[in-house]
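Omission of a single protein chain aside, the complex is shown with its protein chains in their original locations.
Each chain carries a letter (A, B and C) given by its place in the written order, and its residues are counted from 1.
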Amino acid sequence: MTARLFNRVQLDADALVPWIASLIVILVGATVFPKFLSAGYLLQQLQIASFLGVLATGAMVVILLGHIDLSIPWVLGGAAILSTSLAGTGNPALVALAIPAALAFGALVGVINGIGVSIFRIPSMVWTLAVNAMLLGVAVLNTGGFNPKGEASALMSSLSTGSTIGLPHALIVWLCLCLLVFAILKRTTFGRYLIAIGNSEKATYLSGVETPRIVFGAFMLAGACSALGGVLLAGYANQAYQSMGDPYLMPTIAAVVIGGTSILGGKGSFVGTIGGAIFITLLTSVLSVMQISEAWRQIIFGSIVLSMLLAQNLRRRKA
Amino acid sequence: MSDGKRELIRFEEVTKAYGATLALKKVSFTCQAGEVRAVLGENGAGKSTLMKLMSGVIQPTLGKIYVDGQPVRLESPGAARDLGIVCMFQELSLVPDLSVRDNILLGAKEVGMGRLSKGNLTRARAILDRIEGAHIPMKRKVADLSLPERQQVEIAKAICRAPRLLILDEATSALNASVVQKVFGLVRDLRDQGTGILFISHRFHEVDDLADSISVFRNGEHVDTFQKGKHSYSEIIAKMIGQSLTELFPPRLSPIPDGAPLLKVDDLSFGDTLRGVSLEVRPGEVLGLGGLDGQGQMVLVQALFGLLKKTGGQISENGHPLQLKSPRAAKAPPTGIALVPEDRKTEGLIPELSIRENMELAALGRHPFGLTDLDNGIDPDLFTRFTSEMELVCRNFDQPVSDLSGGNQQKVALTKWLALQPRCLLLADPTRGIDVKTKTQIYRLIRQLAAEGVAIILLSTDYEELIHLCDSVHVFYDGAVRQVLEGPELTAENIIAASLNVNSVPVQAAQGHPAHA
Amino acid sequence: ADTYRPECYAPAPDTTSISYPAKDGPYKVAFVNGFAGNDWRIAAIQSAKAWAARPENAEQLAEFKVISVGNDSAAQIAAIDNFIAAGYDAITFTAVNPSAFTGVIRRAARAGTVLVPFDNVLDTDKIVQVNEDQKALGRLKAQTVMDLLDGKAKKILMVNGLPGNSTDRDRRVGMMSVLDKVDGLEIVEVVGNWDTGTSQKVVADALATHGTVEGVVSQHGTAGTINAMLAANHPIVPVGGDAENGVRILMAENKIPGVSASQAPAMSAIALAAAIDLLKGHPLPQTIYLPIPYVYADQLAAGENFFPDLPKSFNTGTGYEECFKPFTPEELMGQSPDNN
Partner (left out) sequence: MLDDIRTNKREVIALAFLVVLVSVYLTTHPSGPTTYVLTIWANQCTVLALVAIAQFFAVLVRGLDLSVGAVMALTNTLASHLLIGSSTSIGLGLLAVLAVGSLCGLANGLAIVYGRIQPIVATLASASVFVGLALLLRPTPGGEIDFDLADALTLDIWGLPTALVILTVIVVVFWIPLRRTGFGLALYAIGSSQQAAFQSGTPVARVRLAAFVLAGLFAGVAGLFVSFITTTGDASIAPNYTLNSIAAVVLGGIALRGGVGSLFGALIGAFILKTISALMFFSGLPPLAQPFVEGLILAVAIAIGSADILRLRNRLEVFDR
């Protein structure tokens, strides 16, 4: 069989690992709490997974590029603060602006990330970290002054908490986003370049591609996704608050990598990332409902993720 | 050389499989001390695989390896080194971020993990000096060396490990004739001291020059081994490619063009690597860039492809000055300049991606953020036209490029750009490490493109190529054009003289080449 | 020992009293905050500055510095040491780690610098500490809920705070001291990390798996807890929650019975005041338990003890009547960052 075909098979298998794992988690959990199998609980998990999933979608784009975005937490927080502040003014025009403004903010931060990474060629790991620190600073400065009463606009709440015929809107938003980004990656030149850069930026540039533009695009897309995550979470909590993004950074990255996306960039799978987001949400929820102590939750979480990665690699080596 | 040579290493029915590919099939092969054995074969014939097996980089799938008659398992280069087997790899085994010194000490037997002994350094220095590497400082980072300089260091590194079996896998592919001579002198001395040498090269005059005996490989099989001189070149080539090859360099298909130049370079300068270079190339002309490596040819090519900022002088096309701000600007019609870079594995291609994805990468740019791949303004048949012309060997276009042998990789790299139908084609050493058959195919293609009116600039380290393909050759020395050779004065001697910046040269080892045979 | 202004600096049960030789002002004082990116801490900084800005206090302060060092005890120790080295008279701080300051305390004593930790206090009896009685805070919430349930309940939801934190431990102990007495009571515990979003998620999970509960006690991030209950169409039950503006708005809007009480950020101001009073030579209790500011659901009054047109993350704990006139929201918010 061609090596290529093997790759394909592997990719899909990797992508399936989190799905299988999710199934196991539910079934195991169900032996203690039968309610885990109830549609209500599962839909709710999907709704909550959507927040993580939206963030993971953005993170994946950047990781495919061979970079990483550590500014997720405060892009998320900033977008939440911005959107709730606008919505809080009660002025219809500004209320309508809440979501677009937040997304624009995310994209703007993406530009700043892009400048550091593709113009100054600072390792994204560090530059986005610094950007995150600055965003924190801005947020702190801003809440120091007088803030308009902040609250989620009706649209925001409906997007994150509403549901039609049982389907949480958040889930729908997430899936639409996935389809959109999937289309961008698979069907557009931009997507092709993205993957190419993830494999070798030099060779891509020598093919006559303005690679910086692509890097910018990717980081803007990721920033917008983080912002969307912020909007959804603000809608969910019906408010914004400082460091609401901090709990999301590591789970987001974990979701992407256990989905089979190579942290080195160039290859990855959407199905996997979706599965990753769902798996992490489920695992966290099950551990929390089972009232397992923080210490053991950390240990179990880490061990399971490790063993999943090992499983993926051992299989890959057999192939 | 003495008779009754000792057997150093013996392969018995050795097979090496990479997944589905059989790189070597039941190869039995012996190699003696005090002999230079040339290993010939097309790209992908299995030469590198053979060498990698001997030097412990990879292990055989089946079969036995004997050293000094004892069955051995060479499970790592370290193990091979301890048995006195040292390989100079085709993909150089130098560490870019370390200094020359550190590279020479790295993994040396007497160093291991312990304290660094300086012993090797003096030896290495001596060797470097002997092969025209005197100018290479021990403290210089390898990354800052040119490709030939690296090959020189690699040779020094290999030899100062006092090998019993020295393997040279295309060790000299980037070196110019005069250095090659020095290296060969060194190798002969080693041989006379009883070292066994395995020598892979795609340059016949080198084989002719150095080898005592010749082994021929064809797609993974050991076809034959014989003393040099037993067979004529055409016979050897026939063994290599399983058919006879009429001639290496196809005849020109069109008269040397005159008329308005397509591309005009006026007094181009860049730092001290390019000093006031002026030249023009007409549609249908093949213009050669010669000279020792690193004399500015490559810089010129990079400038023409929009890779350099703040260059002095001017580049104009059909009289219109060009603003070459990036490769994107260079490739965009109507400018239509294409560059097939020197290093196909890191610059020309993306090995992990499929052949199709690689070929389309350059073309995609046509409609920047076009909604779908397919709409890239390139008729897919264009790819197939060139791939079939060059007889690309592959299962299908979805195979990753890394599966292909170097020669075939190069065909993909060419197709990728030719499909854009460029008006000016820049070729940087397009046949380095490529076997005869593939070479002829590429040469034929160059001729055709010229006939179709493409202006071609060919940078090459192989002067035979320059002589037989180019209408005129600009020989570079120290960032400037030392001499422009045309017609009858276009001879090996003159090229070498010009590139060494002297007026008369010792007779070169250019005699007896397939082109003449 | 009778101490200064006990109505404000209320002594903790069987605590000792501490006093230092009087110094003349004006004094150089610093507030070393931990992590800044959190609403409570920002409110605390604002309160401290608001207090220092009031004329009667301003004249006693030669210098007043506020710095935030992040969640890094080593950095906080360094910061405090720096102010000691710089000859500051008093330093207030929110300890990142309750047991990491033994060395600092010794060095401060040597240099004659007064240390007053508040909110996150230390496991030490060598210095004056300002806090609320965390156990009592927990007790108050649990007791109120149980009283509303006439002392009888089968299932109660308990949303805990940040694991591995002593405040979390004490508050839980306080709650348990009440709930343990209720027989046949099942307590569903989840970890909310004092974070609105996290609370909302874990409570949603708990309700989905454990069904309805008869009452809820929550340390902090109660807004998330209530949101989750509303989202799950959970019947309205008594809630013992924190005192963020958003919580009180929700309780008022949805007629949720219970109590809203918590750590008031204005505590930072009391710590300053205490530091000044100590410098003046007044004796103070080693452990000061500030009167817990709380409001029963039926006493909620917009514009008075909650503010519908302020951010939900705004902390209503704007002061302690017993000590000084509580700050007006404008006094706090109006503090634009640049008038330091």
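Operating definition for what follows: a residue touches a chain if its C-beta (ideal position, glycine included) is under 8 Å from a C-beta of that chain, and two chains touch if they have at least 3 such contacts.
Keep in mind it's a predicted model, so treat the numbers as computed, not measured.
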Original post:
What are the shown chains that the left-out chain touches?
Top reply: A, B, C
**OP:** Identify the residue among A:Trp19, A:Phe33, A:Phe182 or A:Phe301 that touches the chain left out of the display.
**Re:** A:Phe301
Original post:
Out of C:Ser99, C:Gln299 or C:Thr328, which is the one that touches the chain we can't see?
Top reply: C:Ser99
Subject >> Sites on chain A contacted by the missing partner chain, in the whole complex >> reply: 68, 70, 116, 119-123, 125-127, 129-138, 140-141, 143-144, 201-202, 205-206, 250, 253-254, 257, 262-264, 293-303, 305-306, 309-310, 313, 316-317
Subject >> chain C residues that touch the omitted chain in the full complex >> reply: 33, 36-37, 42, 45, 49, 65-75, 77-79, 81-83, 85-87, 97-100, 102-103, 123, 163-166, 169, 337-340
**OP:** Touching the hidden chain in the full complex, which residues of chain B are there? Just list them.
**Re:** 55, 57, 76-78, 80-81, 87, 89, 91-99, 102-103, 105-109, 111-116, 137, 139-141, 143, 157, 270-271, 302, 306-310, 326
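We adopt the following convention: only the chains that are shown with their structure count from here on.
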Original post:
Just how far, in Å, is the C-alpha centre of chain B from the one of chain A?
Top reply: 45
**OP:** Round to the nearest whole Å and give the separation of the Cα centres of chain B and chain C.
**Re:** 73
**OP:** Go ahead and note the Å separation of the Cα centroids belonging to chain A and chain C.
**Re:** 34
**OP:** Name, in rising order, each residue of chain C that touches chain A in their complex.
**Re:** 36-39, 42, 45-46, 163-164, 188-191, 193, 195-198, 200-202, 204-206, 208-211, 223-224, 227, 231, 246, 308-313, 330, 333-337
Subject >> Complex contact set, residues of chain B against chain A >> reply: 19-20, 326-328, 330-332, 339, 341, 346-350, 352-354, 357, 360-362, 364-365, 367-373, 376, 395-396, 398-400, 402-403, 416
**OP:** Enumerate the contact residues on chain A facing chain B in the complex.
**Re:** 1-4, 6-7, 187-190, 192-193, 195-196, 199-200, 202-210, 266-267
